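Sharing a structure below in structure tokens format, with a few things to ask.
Of the protein chains in this complex, one is absent; all others appear in place.
First chain written, first letter: the chains are A, B and C, and each begins at residue 1.
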Amino acid sequence: MDVDLSVRIGSLTLGNPIIAASGCFGYGVEYAGVVDLASLGAVAVKGLFLSEREGHPAPRIVETPAGMLNAIGLQGIGVRRFVDEKLPELRARGVTAIVNVCGTTLDEYVEVSRILSDADGVGAIELNISCPNIKAGGIQFGCSLEGTYGVVSAVRRVTRLPVIPKLTPNVTDVASFAHAAEDAGADAVSLVNTFLAMAIDVETRRPKLSNVVGGLSGPAIRPIAVRMVYECRQAIGIPIVGMGGIADARDALEFIIAGAAAVQIGTASFVDPCIWPRLLDGIRAYLSRHRIDRIADLVGTLDTRALDNEWISS
Amino acid sequence: MDVDLSVRIGSLTLGNPIIAASGCFGYGVEYAGVVDLASLGAVAVKGLFLSEREGHPAPRIVETPAGMLNAIGLQGIGVRRFVDEKLPELRARGVTAIVNVCGTTLDEYVEVSRILSDADGVGAIELNISCPNIKAGGIQFGCSLEGTYGVVSAVRRVTRLPVIPKLTPNVTDVASFAHAAEDAGADAVSLVNTFLAMAIDVETRRPKLSNVVGGLSGPAIRPIAVRMVYECRQAIGIPIVGMGGIADARDALEFIIAGAAAVQIGTASFVDPCIWPRLLDGIRAYLSRHRIDRIADLVGTLDTRALDNEWISS
Amino acid sequence: MPIDVSAAVVSNRPLSADYNVVALAAPAIAAAAAPGQFVMVKAAPGLDPLLRRPFSVFEVLRDSGGAPSAVSILSKRIGRSTAQLYDLRPGDRVACLGPLGRPFALVDAGTEAWMVAGGVGLAPFMTLAETLRARGVAATLFYGARAAGELFYLDAFRSLGVDLVLSTEDGSRGERGRITAPLDRRLAARAAAAPVMLYACGPEGMLAATAKVAAAHGRPCQVSVERIMGCGLGGCYSCVIPVRGDDGRFHHVRSCIAGPVLMADRVRW
Partner (left out) sequence: MPIDVSAAVVSNRPLSADYNVVALAAPAIAAAAAPGQFVMVKAAPGLDPLLRRPFSVFEVLRDSGGAPSAVSILSKRIGRSTAQLYDLRPGDRVACLGPLGRPFALVDAGTEAWMVAGGVGLAPFMTLAETLRARGVAATLFYGARAAGELFYLDAFRSLGVDLVLSTEDGSRGERGRITAPLDRRLAARAAAAPVMLYACGPEGMLAATAKVAAAHGRPCQVSVERIMGCGLGGCYSCVIPVRGDDGRFHHVRSCIAGPVLMADRVRW
């Protein structure tokens, strides 16, 4: 059986729901020798500000149980150099590029988005309002409903590209943020970014990251991320791009069944940079086995009818 | 060198900072044959309502990467049977009992606390305003600053026992909740309770827990929990009881250095029910090695001076 | 008093592509274990998987002097921990806590013991059969599996004097179909005055079916249930099963301490 894996996000159609997560795949071009880039649904490139940034000093990552912390500090080449130096190669290789947009001010988000809208070959804008590792901007917008609404609607006004705000999990009620994003005109939301966390070297009594705190990613967070996708699915009508600890096809399917139209893979692609065909084959095999023609028909199909044995009064 | 491991929480002095976490150690008495109960700093017993509760149907737990989800639904014998049937044995065995108090209404919290205050042998009250697994009460209080303030101050009024509200990590700014608890008269706060999360069986497309969602605990959450303890340490003056994924002495020390005066062990005691002497020995050895006489001198000593190499402008 | 030991693997014998029997050097546990009790095992250190897993004590092994020296477990590979158990090599270390739980209530020589096993549910019956034989109880094993290749240790049971009634789902050995069918027929054929105690272990569906057959024939039945267990010691309340109390109402009881052996007619399936 030939299954239809395509995914629609606003005006954009992805060939399949598997996306390389922002910050975990460089600008994509680094992987040209290892991965058939065009076989991915899309590549979300590393977060970009208007200008270059050096990010935080090392150590920038530390492994934790079934996960890792990172505090890269959004090192990057700036949007203009990205457009000049990286985008042409991505285009030439047939990559659907989702560009992760950062800002320390609302104006910067708008300006970066405008530059990307004028460029050739950008598939969508992912608004990073959720990076836990920088002092100004980012999560400041993502942790307030007004901030979220404000950034999304401002960017919405300057671009026809699909706009995908990326939500932080470090909030009490993530669904309300998804709702604010939808109200502001987002074409989709992506979630989750990393969880603010830290690790301490007890011998030196110093933080293990130069930035003291960092973001937790990897399989450890998957159950929380799945729950958040599920909550957002109840709250909004636009597509959800789900992520957080996906390491195999079954994990991806878990997000899709919870309500994600597409998924991103970050940490697991460090462990296994050639994970992509395995994910796609696994999803295809699952759909065939369950006689589902289109991946779209699987999205959000979690069956929460009370289990048979739910009968004891409490 | 003989080190002083004692910990003060309000009027209560614990012999050492290692506490069995609520819900992970039954009523304590179950472990009498396996563990020298009096050697623990304290035992936090399973959450108690006014009356008996059957809790949720099975399946109630599922293992996740470096963690587990639980949705027990606070099955319990009710506070009166606890006082009659369990407390005498705990007292006889020399256990410092911290009683985890639940409620579906503010009045229930107050009433359960009152009964415990009148009983003989309760060391402290841990107010469970953070259980993610029940529909009414619990986390409803713990997710609103007013709710937190309200429960703590109401219980404060009816008891002289130390009151330790247990905070949920499922909020944007946990330190503000710690602050509200302190304002309301808490003697300490404990954190974290579990993270709201879920897992899906992709073959059946059904949740793996009968309750659909459950709470994530275990080593997976440790980096987030440590960060939250550290944040609360900056915000409040009362002691913090830290927990979340502690599995060895080093993990416990991480919480203490981050700011916890004492720690609780939950999930790891399932894996290793005889973990207690190993934890205490490890802490003693560490203190001796670092020539620290009193555990109290280690609390909150994290050194966050910028690392030497923090010099690149960003 | 359960004991927690870091037990060396004495031997590990594959029985099929999925089944194996691994023997663990744990004299104190071996000496204390009663039929129907279980151990909580962590097959490898580290966080993946995190929790221990429950396994019935399959055999109590003895040294040349006849003293209990090791327990074995019969494991069926269904996930990470059982895969680790399958791959163990002699000398590897396994954390083993036990013996745990309420054992089978034993019968006296006047009563026949009919053991009903589904698949890996065979595990608790080896020690039960040995103990019953020592008490002079006549025993029959009703043993169902998917196929002939998954019926194990038949000779061992035979040499303990146990009568065997076999079934396989594919009919490759014994009767085709479920083991409850021959059980039902034999119970029907049995004089009501001749006492029989049923002992059952296997998948919950099979236990429920056995309970029904037992009830239909008015026979007492002990079942060993297998719920997912976090601690095995009564600490976590994960392993509950609804059991009718003396008040006539159902309550969630912890199958790790109130069980794993329960009276079938009390359980709500």
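The rule we apply is simple: a residue touches a chain if its C-beta (ideal position, glycine included) is under 8 Å from a C-beta of that chain, and two chains touch if they have at least 3 such contacts.
Everything numeric in this text was worked out from a predicted model, so none of it was measured.
The chain we do not see here touches A, B, C in the full complex.
Listed residues A:N16, A:N70 or A:T148: the one in touch with the omitted chain is A:N70. Contact with the chain that does not appear here is found for just one residue of B:P65, B:G103, B:G123 or B:G245, B:P65. Only one of A:L5, A:C24 or A:L302 touches the chain withheld from this view, namely A:C24.
Against the chain not shown here, chain A presents residues 23-26, 30-31, 33-34, 46, 54-55, 57-63, 65-68, 70, 72, 75, 218-219, 267, 269-274.
By the touch definition given at the top, chain C reaches the unshown chain through residues 46-48, 80.
Mapped onto chain B, contacts with the missing chain fall at residues 65-66, 309, 311-312.
Everything below uses one rule, namely that only the chains that are shown with their structure count from here on.
The most centrally placed chain, judged by C-alpha centroids, is B.
Of the two chain pairs considered here, B-C and A-C, the higher C-beta contact count falls to B-C. Averaged C-alpha coordinates give centres for chain A and chain B that are 33 Å from one another.
Residues of chain C in contact with at least two other chains: 47-48, 242, 251-252.
Multi-chain contact residues of chain A (touching two or more other chains): 65-66, 309, 311-312.
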